[in-house]
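One chain of protein is taken out of this complex; the other chains stay put.
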Amino acid sequence: MATRRSGPRFGHRIKIGLGAAIVLGAVLMAILAPLLAPHDPYRQDLLARLQPPVWAEQGAWKHPLGTDNYGRDLLSRLIYGSRLSIMVGVSAALLSAVLGSVLGMLAGYKGGWLQQVIMRFADAHLAFPEILLAILIVAAVGGSALNLILVLGVSGWMVYARVMYNLTRAVRERPFIEAAVSHGASDAYILARHVFPQLVPVLTVVCTLQVAQMILQETALSFLGLGLPPPTATWGNMLAEGRDRLWVAPWIANFAGLAIILVVWGINMLGNGLREHLDPKAKERR
Amino acid sequence: MAETLVDIAGLEKHFAVAGGGWFSRRKLAVRAVDGVDLAIRRGETLGLVGESGCGKSTLGRLILRLVRPSAGAIRFGGVDIATLEGAALRAVRRRAQMIFQDPYGSLNPRMRVADLVTEPLRIAGRPPAAGYRAHAESLLQSVGLDAQHAERYAHEFSGGQRQRIGIARALALEPELVVADEPVSALDVSIRAQVINLMQDLQARHRLTYLFISHDLGVVHHIADRVAVMYLGRIVELAPKRALYATPRHPYTQSLLAAIPAATPALRGRRVALGGDPPSPLAPPPGCRFHTRCPHAIERCRREDPPLQAAGEGHSVACLRADEIGPIAIPLIQPGGRAGR
Amino acid sequence: MIRHILSRLLTVPITLLLVALVAFVILRLTGDPVEIYLDINATEEQRQLLTAKLHLDEPVLVQFGLFLGEVLRGDFGESLQFGGPAMPVVLERLGATLQLVAAALTLAVVLGVIGGIVAALRKDRFADFAISGLAVAGQSMPSFWLGILLIQLFALHLKWLPTSGTGGLEHLVLPTVTLATFLLPNFILITRTAVLETINELYVTTARAKGAGEAVVVLRHVLPNAINPVLSFLGLQTGRLMGGSIITEAIFAWPGVGSLMVKSIFQRDVPIVIAAIFVVAVAIVIANLIVDLLQSAVDPRIRLD
Partner (left out) sequence: MALLEVEGLRTVFPSQEGEVSAVEGASFSLSEGEVLGLVGESGSGKSVTAFSLMRLVQAPGRIAAGSVRFEGRDLLSLDEREMRKLRGRRMSMIFQEPLSSLNPVWTVGQQVMEPMLLHGGVTRREARERALAMLARVGIADAARRFNDYPHQLSGGLRQRVMIALALVCEPKLLIADEPTSALDVTIQAQILELLRDLQRELGMAILMITHDLGVVAEIADRVNVMYAGRIVESAPVETLFRAPAHPYSAGLLQSVPDMGEERERLPTIRGIVPRPGEMPPGCAFAPRCPYADAACTVAPPPVHTLTDDHAAACVRPLGAHG
């Protein structure tokens, strides 16, 4: 029974700080892409095909991370690729957050047939692979940034609906809701003043973590050739292109993979840190 | 006799049991309140006692119309509110307020105390003459809290202080009736007395009517003018306090009083414990609901459902054999009084 | 319990109906089937004949009804690539997918549950930080890149394992590991949380107060109660697992339903795609029913409701 400085008490601060730093860096990179990228990401240079990164034997500072099969500068493509991945990820996560939270809150607060319909639908949808649905729809309507946002946004709603539903039901049972009813408050007032504010922390956490999921899904679609059509610079496209050159130029795939894992990991750290920070149980222990 | 504030007749509330499923043919219902007639007089404190699951909390919520009755009438100040809906219902709710059992859960943790206690006024759209902030401070002072406390959040207070905040909030709308649902059960013994005294002071100052719901017969004895005893959705005995404690007529009331732990060691183990558990309110027994546990039950009790009948001045009891059994005095205190100085 | 299972069974047709609706919408979105089936030189007469044969001249609702009828009969139309009916082609590939999914699921559940328990029991110590940290990193890992990394390391550099295709057990290793990492991190974290929540329950203290040792406490009292949230999660993850198998099969050219589906999408072979969707949906539904049964076997409160 040795005394231990309880680690997690400060752990969440580190996670939030580290995660936020990575996320901030990625966002800045996306915004400042034209200033940061050394080359035009789409300019082909067939004489400089498949050049390795600068630290390899034949590498040169002209292309710090080397070039791809068409001689395009990888660093520039990586920097520009962040724009689409982040924009699609954030927009899709926000779209599904709005859809899912409204439906989940309604189902949880109103109950009855509305709840039955919404939640049965969510369960059925949750059982169906979301990536499969996205594949099918993109295959049918074609990949554009807007289509990707819509498809991923719509196919992610039930995650929020489930969480918000359960939470709303729990909040609904809390005595201060009954207190508000006894003061003569209307449903709209109670939802806005008493229910929604209780949901915000969890919504923030889920939304953060979903951005990471959406980025992964977008890159997965691109990887399968169902994302934005080439030559658009996206991390998923770069991975897919790199896969065919693994023997001769493994760096093409690996830099894209590293970029994805770093950003997604940063977002996950931020989300988990926020969850620990906002967890009421953890708070009581402090 | 004082004016009647609340008049309840034939009140029933049956809750359909969730999870009965689409495939079950019989629909189950908890008969939480199952035929209650009761009048609350203006200015009195009516104690409502019974064990968990007897329906006393549901009855309190029916009177505030926080739940919708399945049948029966609730006349509040002469108007039947049993079937009101929408804005009319919300207006009526403001005339009666509730003090909750759980001082932790009944205060929104994200609101400051000043906003908590004045929220009923905001909802009602009745800004106080002095402004919300000043009014919040005077409400807090009236329940014995500091005006500076208005800026804080509920979790910064102890249980007793939170219950004071809850009381201040209930009084914000100057209600005629206050339903107090186990207001001191969650509090420590030394804090309980403070809150009970406060409730009595406020009653005198604001001429409040209390429906005081509790499982604690000791607390009810101190605060109530009249006492109603509930068992499985029914009121089985109703009497002025002194009569109920000195000459209980219903065998259930007698058993309840007998089951209270001794006030002093000298009285220990003198009484017979009531056997068995209360039956499920899903399927109350036929006849008298208490017959499965009643030491005096006879064949007739299994068949006939006894009505609540007069049994003395202001005293009524629902028992077929009340006259045969007669009042039984339960020794509640040691002769010669108690300790302390 | 029977009632519980029956009410769960009732959601099956709802799920499948929704899937049918999605499939039908996609079918219509992909363009005019007449254009796909006939080549450019077809005559107007041929077009009209096919239009009538495919009931494309009927109202949409009728078309959907006819489509449902075909689905119920297992008739998904003729494959463009393979010539014959679509369903048998898909079913032929099902074995390979099931083999991959079963192997990955076993790996993920075994490692996930063990890892989660160890992390929970060593909470806030090194083992917990290591396991939980790896799990969060694993959640952030795009599995297709993991597949590529594994190929580079084990196939290209070390030359221990083949890069793709089927054959002996050695072909199964990399796809299994890749697919398992879709689930493993979540399993670890969910198990850890479930064990931590259970271990503070009063009945665990009761077990200790009886004189039970740590092994008895964990195996007899904590685990049977902690396993239920893990099972619920497993039910929710079957869809994710099937989705993951599509990507994994694409990376390793694994001849399963997933790679068939992706290939058919590019070939515009709609009957195969629709048939594959239904096979996947039915597999998910069956998996969920099995999870339900397992849950009620573990927890008497579900069994005896």
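In this document, chain identifiers A, B and C correspond to the written order of the chains, with residue numbering beginning at 1 in each.
Quick note on the criterion: a residue touches a chain if its C-beta (ideal position, glycine included) is under 8 Å from a C-beta of that chain, and two chains touch if they have at least 3 such contacts.
Just so it is clear, the model here is predicted, and its values are computed rather than measured.
Taking the full complex into account, find the residue in B:E12, B:E51 or B:D305 that is in contact with the omitted chain.
Only one listed residue reaches the unshown chain, and that is B:E51.
Return the single residue from C:W160, C:Y203 or C:F266 that touches the missing chain.
Within the whole complex, the residue contacting the unshown chain is C:Y203.
Touching the absent chain in the whole complex: find that residue among B:I123, B:L173, B:I196 or B:A228.
Touching the chain that is not displayed is residue B:I196.
Give the residue, chosen from B:L89, B:A124, B:A263 or B:I328, that touches the chain omitted from the document.
Answer from the full complex: B:A263 touches the omitted chain.
At which residues does chain C meet the chain that is not included here?
The list for chain C reads 200-203, 205-213, 216, 220-221, 224-225, 298-301, 304.
Can you name the residues of chain B that touch the chain not displayed here?
So the residues of chain B touching the missing chain come out as 51-52, 158, 160-161, 188-194, 196-197, 200, 215, 217-219, 221-222, 245, 255-256, 258-269, 271, 273-275, 277-278, 332-334, 337-341.
Keep in mind that, in the parts below, only the chains that are shown with their structure count from here on.
Quick one: chain A and chain C, Cα centre-to-centre, how many Å?
21
Quick one: report the Å distance separating chain B from chain C, using the average Cα coordinate of each chain.
Measuring from centre to centre gives 54 Å for this pair.
Residues touching two or more other chains, restricted to chain A: which are they?
Expected reply: no residues.
In the complex of these two chains, what residues of chain A are touching chain B?
Checking each residue of chain A against chain B gives 174-176, 178-186, 189, 194, 197-198.
Hey, which residues of chain B end up touching chain A in the complex?
Residue list for chain B touching chain A: 64, 66, 90-91, 93-94, 97-98, 100-102, 105-108, 110, 119-120, 123-124, 166, 169, 173.
Mind listing the chain A positions that touch chain C in their complex?
Those in contact with chain C are residues 4, 6-8, 120-121, 123-133, 135-137, 139-141, 212, 216, 219-220, 223-226, 239, 242-243, 246-247, 250, 253-254, 256-257, 260-261, 264-265, 267-269, 272.
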